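Heads up, one of the protein chains got dropped from this complex, but the rest are sitting where they should.
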Amino acid sequence: MTEPILSVKNLTTHFFTRAGVVKAVDGVSFDLAKGEIMGLVGESGSGKTVTGFSLLGLVDAPGRIVKGSVKLNGTELTTLSGNELRSRRGREISMIFQDPISTLNPMLTIGQQMKLAIDAHEPLSVRASEARATELLTQVGIPSAKARLRAYPHEFSGGMRQRVAIAIALLHRPAVIVADEPTTALDVSIQAQILFQMRDLARETGTAMIWISHDLAVVSSLASKLAVMYAGRIVEEGRTATLLRAPRHPYTAGLIASLPAAAKPGTPLTQIPGTTPSLLSMPPGCPFAPRCDRVTGRCEAEPEMTLQNSRGWRCFHPIGQLAEAPV
Amino acid sequence: MSDERTPLNRFWAEFRENKIGLVALVVVVVTILLALFASIISPQDPYDLAKLSLMDSRRPPGFVGSGGYTHLLGTDPQGRDLLSAIFYGLRISIQIGLAAGLVSLTIGTALGITAAYVGGRIEALIMRLIDLQLSFPAILLALVIVALLGQGKVQLISALVAAQYAYFARTAYGAAKAERGKDYIEAALATPLSGRLVVMRHLLPNCMPPLIVVATVQIANSISLEATLSFLGLGLPVTEPSLGMLIANGFPYMMSGRYWISVYPGISLIILIVAINVVGDQVRDQFNPRLRK
Partner (left out) sequence: MNIFLHIDNISHIFKANLTAGERIAAKLGAKVETRSVRAVSDVTLSVRKGETLGLVGESGCGKSTLGRVIAGILLPTTGKVAIDGAPVMENRHKVTTRVQTVFQDPFASLDPRMKVGDIVSEGPIAHGLTTKPEARKYVARWFERVGLDPVWVDRYPHQFSGGQRQRIAIARALAMQPDVLICDEPVASLDVSIQAQIINLFLELTRDLELTCVFISHDLSVVQHVSDRVAVMYLGRIVELGPVAQVFGKPAHPYTAALFGSVPKLVLDADELVQFNSIEGEVPSPLSPPSGCYYHPRCPLATALCGTSQPVSQKVSDLRTVACHHYKKQLAEVLSD
């Protein structure tokens, strides 16, 4: 098997706040192969966004990466200096954020912003920058791209703005793109267009992608493998189809079952009781135990990740194995 | 379930953590206490002309006067004990500052919220008036009004209010306009609840944070403005010396070495104003959600 382009081992990011230590990401490990699209799924508070930020070194005080390793193309990112990290950010690994309104500078034209992004790593002449920018804007599906370079962000619709953000992320042909809920704020029909576009782009450019989302269906339309996060940890991972058709972790199963699409209209939905735990004061043991219907005395210890081929689950009583008799 | 305390408790807990703000608050509280109990703690009543003796005038700090006690900060040209005069002066400053501040707060808030809530022509009219008002230098306005109304506490407070209500109105307007568009106001109106109820119970309390900040700053400004007017001889009558007047009295003697007559009242004034401003800054920072971790 070839070397993965991104290798994350035991990534741990904590926030040291006035109220206590928030363990936002608590030992996350995964590998990403060249051109692979991975979905990082979870609800709010699961740590998925902070994981994405940690990969790019964008975690601000009072948070920081306390341990773990992030290897991009063989280079360890967590030990790099600010400048070294900045030279890689945008060039080898880039990010697309949820809200295109806040990621684009309202005072600059699209062309100016793209030129700034180009010059940050490999300055080109004005004409060459324009050519590259036009090429990318066309690739992401913006019509009359050359003329649109002179437009300001507010002259674009939400879907178009997100495409511009994607184009900027692709400028330097990065090895990895981290996309944090890029279609959540968009209309359904625009989302569909962008999903198709991303699928084609990933295939054409060979860029690996980490797609962070809370929407299982959206993620599953793109990703070949999924990782489900809960309370800062990955609780299940595996190939998309197998994971969704036969989930092993009770949380994954609960998530799938609680989708309205999974139930007959008008009937009560399967709901996971309780709420996500506070990351400030997590009780020992499995973080999902208070809400799980398969819990036993064993769950007072913290489960490790069980790996089998390319499947992984972090549970003492995975579905598919007979639940032990309650202790 | 998180954070059990009321908003007020939370506020106070966070305020306590900043040492400088706490010190400033202590200074303000001590000053208020000094002012409140001025008549008890002062060795001399500076208003009682009968007790003054010209033999004691312009004496340096540490001088033992005809009253038989030590003038810790010296005496002024009329023979007043400076320490006592400063205590009484602080009382006047605080009284007038607070009164002017609170009246301006009431008038300004009422105008600003009315403009924001009612909208239309009334909004335009009120805000143009406020803009006009704000383009006048405060001190000019205060001078004109005092010249028209004459001297005295009420006249002075009126002048200060006229000079300052516009700041409150503008802040209240901005806050009310911002809150007016929020869901909880719309939800209250949708019940339906009367406009008056929504303004008094929902709009007003949520506009208070920026107004409190403006209030602290404006109270400090009032004190400073009053001192300025008194310095120019347009404040209270000579028999009720405020800090500004004490400073004015001592001005001709600055060059001849009798510094204490101006300097000590000046220092007390500065300490009071700075302390109020620091407290106001701290309050403002705490209300700013972006600065909180």
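Each chain gets a letter, A and B, in the order it is written, and its residues are counted from 1.
Definition applied: a residue touches a chain if its C-beta (ideal position, glycine included) is under 8 Å from a C-beta of that chain, and two chains touch if they have at least 3 such contacts.
On a predicted model such as this, the values are computed, not experimentally measured, just so you know.
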Displayed partners of the chain not shown (whole complex): A, B
Per the touch definition above, residue among A:V178, A:L216 or A:L279 touching the missing chain: A:L216
Positions on chain A where the hidden chain makes contact: 43-44, 157-160, 187-193, 195-196, 214-218, 220-221, 240-241, 244-245, 254-256, 258-263, 265-266, 268-272, 275-276
For chain B, residues in touch with the removed chain: 1-4, 6-7, 182-184, 186-194, 197, 201-202, 205-206
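The rule is simple: only the chains that are shown with their structure count from here on.
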Inter-centroid spacing, chain B versus chain A (mean Cα positions, whole Å): 54
